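Excluded from the complex is one protein chain; the other protein chains are retained at their positions.
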Amino acid sequence: MSAVLLTAPQQMQPLALEFVVPVVSGLIQGSVYGLLGLGLVLLYKSGRIFNFAQAEIGTFSALFAAFADQGTGPFPDLPVPVAILIGLLTGVGLGLLVERVVIRPLFSAPKVTVVVATAGVLLLLVALGGFLSGPEPRSAVQIFEGDFLETSSLRVTDTGALVVVVLAVLAVLSALFFSRTRTGTAIIAVSQEPTATRLVGISVERTSALTWGIAGLLGAIAGILLSGTVGVVFPGSLTFIALVPAFTAAVLGGVTALPGAFVGGVVVGMIESFAQTNIPKDVLPGSGKVVLFVALLAVLLLRPAGLLGKET
Amino acid sequence: MNLRRSRGFTIAILASALLTAACGLKPEVKDALQQNPGLAGGSGGQVAVDTDGDGVVDAFTTDPAAGGVLPDGTTPGTTDGTTGGTTGGTTGGTTGGTTGGTTGGTTGGTTGGTTGGTTGGSAGGPTAPVKGQGDTTGIDFASKTITVVIHGPLTGAGVPQESFRTGGPKYWEKSGPKGGFRLLFGDWKVKVEAVDDKYNAQDALRACNSAAKSAFAIFGGAGTDQIQACAQSQVLRRANVPYLSSGVTESGLGKLPNYFAGSMTYKQQSPLVIRAAKEKGFMNKKWAIVITGTPNFADARDSIAAELIKNGAKGKAGAFNKDNDIILTEKAPRDCLTVGNQLRSGGYESVYFLGQPLFFGQCVNQYPQATYTGPGPSFGIQSVADLACRGGAGGFKGFYLHPSPDKAMAQKGAAGAPAFTDDIEAGIWGGMQQLEQAFNLIKGPVNRQSFIAALAKAGTPGGVLQPAAYNGSTRFGGTGAYLNQITCSGTSGKIQTVATYKK
Amino acid sequence: MSVVEERADAPAAEQGQAPRTGRQFGPIRWVPRLMVMGALAYVFLYRIPQDDGGAAAIAADACIYAIVGISLNILIGHTGQLSLGHNGFFGIGAFAAAYSLTVRDVPFALTFVIAGLVGALFALVMGLVALRITGLYLALITLVFALTLEESLFEVEWLTNAGGGQPADRPEWLIDDANFFYFCLAFLVVAVYIDYRLLASKTGRALLALKENERVAEAFGINVTAFKLIAFVLSGTLAGVAGALLAYRIGLVTASGLGFNLALTFVLMTVVGGLGSRLGVVLGASLFASLSFLLEETWMHSVQEFLVGLASFGSEGAKANLEQYAVGFLGALGLLLTIVQFPGGIGQQFRAFFDWTFGKPFDVHALLHPQDDGPGAVEGSSVRA
Partner (left out) sequence: MSVLEVRDLAIRFGGLQALQGLNLEVNEYEIVGLIGPNGAGKTTAFNCITGFYQPNTGSVSYRGRDVTKAPPHVKAAMGFGRTFQNVGMVKSATAIDNLKTAQHAKAGYDVLSGLVGTSLTSRRERELTAKADAILDLLGLQHIRDKRVGGQSYGTLKLLELGCALATDPDILLLDEPTSGMGPDESDELGDRLLTLRREFALTMLVIEHHVPLVLRVCDHVYVLNFGRLLAEGKPSVIQTHPEVVAAYLGGEAPEALEQTQETEEDAELDRLTGQAAQHHDNPSIAAPELVEPEPSGPARRRRAAAASAAAGSAEERLRPKKRAPRKRPATTEEDESA
């Protein structure tokens, strides 16, 4: 994509606004949704849970990375890689904590109860983040500060490009994880036959913790990258910006298929961008949202398994 | 007998009890309502003559346009008030004050009179607040305190600012003699309470309506939608609560009897934007207008578009086009990527940007190449500038019209003030200064009616802010604005006042 | 026979308890109860509305939220349909009322009818979707639906005046907050009555049946499709009317006040209150509506100060701004505790007291073992996935 743009930006000028710009910004936005969606899919796949706190785990991680980067609170002023590491660890820790304190006691509860509980976790995290960071936006950790690409009609920052790459790599890696590794198959097995898996010696508890740990890590990656592209992070910021599109991405892509999150995210991002660019606000406000809602509804009605999902 | 049945029974009892109670209480409540004086006349921007609960004629009859005669026999004079105010504003008031002596007409006037008379020394001649006269809500006679409420986004999705909380007390409590309380006429104090409007019109209105019961006057800190919502509040209009704010939209605010804009509205600033563009050399470029698509910005949008066309501005495809070169946005920052790329692919070089501050900073990040201009953000320009400089790789450049000048200049204009932490504190300082000047305009006893009447026919002489002048026909009294240049030094924004524009 | 007769009208949820002795009669037993009732009536009917510190307005909020709670409980608690989009129905009712009053000059009373109808219409649309999409997906689609409304329809200029908001002035006689509180309370009483009648009639039984097992419901001759839609329409009507009340309560409706947070708050208060428990839902809703007021104005302020005091870093000198988080913190904590520890919710906790007040012996068991057997314990936790 970028290669095309680099070689022929001038010729594309007439089309740029209506087509290229939405595609590129949609790709970047969509990758962010996809990154969050990846964590959502993982948790849905392993336990039939929609985790409303996923984005906020990301915010929390990004906040901690920012603390470490800026030397706030207990942190000394740390270099960027260390700050990012702290952010990632925060995400993993949060995932494990949520699993232990909220999810595990609700193992036998109806899934909807668990989902409402994750919404509670979301609010709790916003409040805790607020207590720690205050409501003011805090500048986020920047992994890179340069521009990946700049032409007369669009600009892609390094962080933006990084998001796309990371999402693609993670989507492939996690798909491999589930199909090729023992742990991955164990997670699937637990989700489908908890009792039987317990009988063959797989610890349901440990698998659940592992899943949430990974989900926390994915959330943290999404959080740090997204706050990087936006520039700031504050309590609730990721939830506000990306949670619902991420859900939509996950469902569109097929909530049980991991690469689906990638495809879904990109589709969602592009749909949103196209609608926003090409449907003026005074004609239809929130056009991006409307188009997304219609798309989501259509997919759920016509192909409930999503674009890449398998009928199970 | 099972529970459900008993519940139903209970509910029936409760319901009938409630209804009886509600009906029984209604007359009392109505009485209470009637005792609450100060119903505003609905039109004309004038304060209606009113009677209080006892049916006694109020302490004054007000018809500012006609220059009515106050009960104490003095003729209210505009010049009088203004000069009194000017001196009063900075020195704290040494002249005047004798007129307070004998407010005729009602009981309680004597108390007021004595206080005013003995203490003397109030600037421009207001008498101390008097019980039983006009609407003195928010005035505590025991502790001699007048309560004023500032609403602003202490929290919320904008750029939430602690300075909205600290700005008021800084003026009233820390900049008086020896860094203590600043005293009004007759040693009265002003207590400022900051309430959170969460950068949201609904919450602002909620906050204002509840403040109307406890505060004498309300000051709108920031946010067009919030200010408009509050100013238009049914409760505020009805109780005739003085409402002051910086100038924002004109939509729906022009005819409100209790509203005063202390600085120029966005619409009024449009010609000044053109002037700045000409003087600073970004007029002959390709122009775009990026504006949040709310009706409250429609007047700003239409006026700047008209000005641009009148001055022969260029747009993306030749002449500035009223439709094509305006980008309407949502409020959500996630639009910024799109907006940035739209600006980029349109090749715009000068951008008039009016929207939520946080949004502004983020959008500029996406496309720092243009010169940004516009009125406002009416607050928080420093954080906006920081945000814009951080992501824009230092390339951001902007000229913004703003009610208050840069920090250094504001500090100079505010003698005795502790150091301002940011432009919000400076702006609030200026607003509070206006408020004090307004208090000092009052002839006779202080109440909501007399406050509004006095301010409506005069104005405030300014200080940190430019002067404001009201007359019978307008409440948009701003007479000037500061042109603040934003540049980046590293990743932090630098704000410098480069010009002072008069209307 | 009389025993049978008396049991006759008992709806589903309340029976099947451990048998309790019947109502105790005798004047002496009623003295303390009447005192409690009198005290409650004094506080809620006089003390709070006449409070000059703004409590009346908050009490009106509480009534409005309670109506929403009842509306939501009809869907989640009785019918088992998780709606995360109630802010949508609520909001469209608010806008419909404000628009018809302010722009169209519709008489005040009629605006409530319009709000109810519009709320019902939107809920019907969602109900049609719910026929095909169930469980978590329904939760998701309702959420997205409400957010879409918030960003599209609620930003349409002619209807909502976009960001500026649509004003809705109260008539003269309602401007006083105390009067407005009584006005809202009357609506709440009607809503409670409707909910009571719902459970006492065949509709409530039909909803419970289709919530638990649609096929059994069909075998019983219940038109599952129709009754699902009825539940949505009823719920939407109540939410729409509550929205109209909110419009008049504040005087202005804006999209930004009707977002995701509100949707979550609605679900939270209903779950914390105790799904399926009318008393609990009303209490939970009132609590959430007034929490920030309580934290500001009452002894609970010390709780807030304590919480804010715990927040130690990253916010030096800005602790005053942290107060808003206390509400979210306590609310979320309440929710998690409810779900994990007390699935019966507030309703369960208060039931012993409530029952006692209205004539039953004080049931210590119900208080100490809230998870036993209460309606919340079963219905509250068996929302169908």
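Before moving on, here are some points about what is shown:
Residue numbering begins at 1 within each chain, and the chains themselves are lettered A, B and C in the order written.
Assume contacts are C-beta pairs under 8 Å (C-beta built on N, C-alpha and C of every residue); 3 or more make two chains touch, one makes a residue touch a chain.
These numbers come from a predicted model, not from an experiment.
Screening C:P49, C:G91 or C:G135 for touch with the missing chain picks out C:G135. Contact with the undisplayed chain is limited, among C:A62, C:A123 or C:I222, to C:I222. Across C:V106, C:I194 or C:L333, the single residue that touches the chain missing here is C:I194.
Checked against the hidden chain, the listed residues C:D51, C:E157, C:E214 or C:E297 yield one contact partner: C:E214. Residues of chain C in touch with the missing chain: 4-5, 7-13, 15-16, 19, 134-136, 193-194, 197-198, 200-203, 205-206, 208-209, 212-224, 230, 234, 343, 371-373, 377-379, 381-382, 384-385.
Note that in this section only the chains that are shown with their structure count from here on.
The interface with the greater number of C-beta contacts, when A-B is set against A-C, is A-C. One inter-chain figure worth recording: chain B and chain C are separated by 37 Å, centre to centre, where each centre is the mean of the chain's CA atoms. Chain centres here are Cα means. That of chain A falls 41 Å from that of chain B.
Inter-chain centre distance (chain A to chain C, centres taken as mean C-alpha positions): 32 Å.
Within chain C, the positions touching two or more other chains are listed as 151, 155, 157, 162, 318, 321, 324.
Multi-chain contact residues of chain B, defined as those touching 2 or more other chains: 155, 160, 293, 330, 332. For chain C in complex with chain A, the residues that touch the partner chain are 82, 129, 132-133, 135-137, 139-141, 143-145, 147-148, 150-152, 155-157, 162, 260, 264, 267-268, 271, 307-308, 310-315, 318, 321-322, 324-326, 328-329, 331-333, 335-336, 339-340, 343, 381-385. Chain C makes touch with chain B in their complex at residues 6-7, 9-11, 13-15, 22-23, 41, 45-46, 49, 52, 54, 57, 151, 155, 157, 161-165, 167, 169-170, 173, 175-176, 178-179, 182-183, 185-186, 189, 192-193, 196, 199-200, 250-254, 256-257, 278-279, 317-318, 320-321, 324, 355, 358-360. Residue ranges on chain A touching chain C, taken from their complex, read 48, 50, 67, 72-74, 102, 105-106, 109-113, 115-117, 119-124, 126-128, 130-136, 138, 235, 239-240, 244, 247-248, 251, 281-282, 284-287, 289-290, 292-293, 296-297, 300-301, 304.
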